[in-house]
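Up next, chain A:
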Amino acid sequence: MRNEKDLLQLMNAHFEPLKLEIKRKQNVSVEFKKEELIQALSFLKSHSYRHLSTISCVDWPEEGEFELVYHLFSYDDLINISLKTRIKRDPGIFQTAKEIWPVAEFYERDIHDFFGVKFKGNDNLEELILENWQEIPPMRKDFDTRKFVNDKYEWRDYNGQKHTD
Partner candidate 1 sequence: MDKNTQTEIFFGPNHPGVPGNYGINYEFEGDTVTSARANAGHLHRGFEKLMEERIWIKNTALVPRICVEEPDINEMVYAMGFEAIGEIEVPRRADYIRSIILELARIQGHIFSIGGNAAGIGQYTVMHWGTLTRDYLLDIFEEITGARVYHIYIRPGGVRQDIEDETLDKILDLMDELENERFPDLQKALFENPNAQKRWQGKAVITKEEAIEMGATGPVLRANGVPHDLRKMMPYAAYDDVEFEVPTGENGDAWDRIKIARDDMLQSIKIIRQLINKIPDGPVQADLGNGLKYKIPKGDAYVKIESKRGEYGYYMVSDGSLKPYRVHVRGASTPLGLYGVREFLPGTRIADVPVWAKSLGICPPEFDR
Partner candidate 2 sequence: MIDIIYRIGHFVLITVFSMALGLLFMGIARKIVARIQKRYGPPVYQPYLDVLKLFGKDAITHGFIFDFGAIMALGGVIATLFFIPLGSWQLYSMEGTVILVIYLLAIASLGMAMGTVGSGNPQASVGISRALMQMLGYELPYLVILFALIYRYQTSSVWGLMQAQAGSFLNWNLFAYPLMAAVAFVVLIGMMGKKPFDSMIAPSEIGSGPVVESGGKYLGMLLLQKSITIIIELALYVNLFLGGAENILIFTFKMLIVWVLATMFGSLFPRFRIEDGIKFFWKWPLGIAILQAIYIIT
């Protein structure tokens, strides 16, 4: 039954994480280089962190990077660990975590749908949520949803009564 500090020491011992942080009680976040992340995932899985909550993706256009965050949880330590890594925005390619957690295939497919990140090794990356979507992936920061809506649809003006200043 490790506490937050032991977990961080464990991470330090086996990898060179870029940043270690205890965010709140039972909540830890560690940032890895992209090469190390997948080993870290399987390492943690073998150390009681068997629950993968989800995989999140955050778009940082100024730094030209996507940030992938893997959220794991251990039923023994009762600690939530978020493993972060940064990948370049334009090729936007990362390895799949399918072999470690088969369910990751769908989280990756969802991220592909919305961010356009390609995961090597995950072959079925076709549309999951959207349906024949032609624009750039919608969750990217440079997709302006209000402009898109203005071009594709129009709003009702209640035959002249709606007063839009």
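Candidate selection criterion: all candidates are chains of the complex that A comes from, given by their letters.
The working rule: a residue touches a chain if its C-beta (ideal position, glycine included) is under 8 Å from a C-beta of that chain, and two chains touch if they have at least 3 such contacts; residues count from 1.
Just so we're clear, the structure is a prediction, and the values are computed from it rather than from any experiment.
Checking the candidates 1 or 2 against chain A in this complex, the single touching one is 1. On the side of chain A, the complex with candidate 1 involves touching residues 23-24, 26-27, 29, 50-54, 56-59, 69, 71, 73, 75, 78, 80, 82, 101-103, 105-106, 110, 114, 127-131, 138-139, 143, 145-146.
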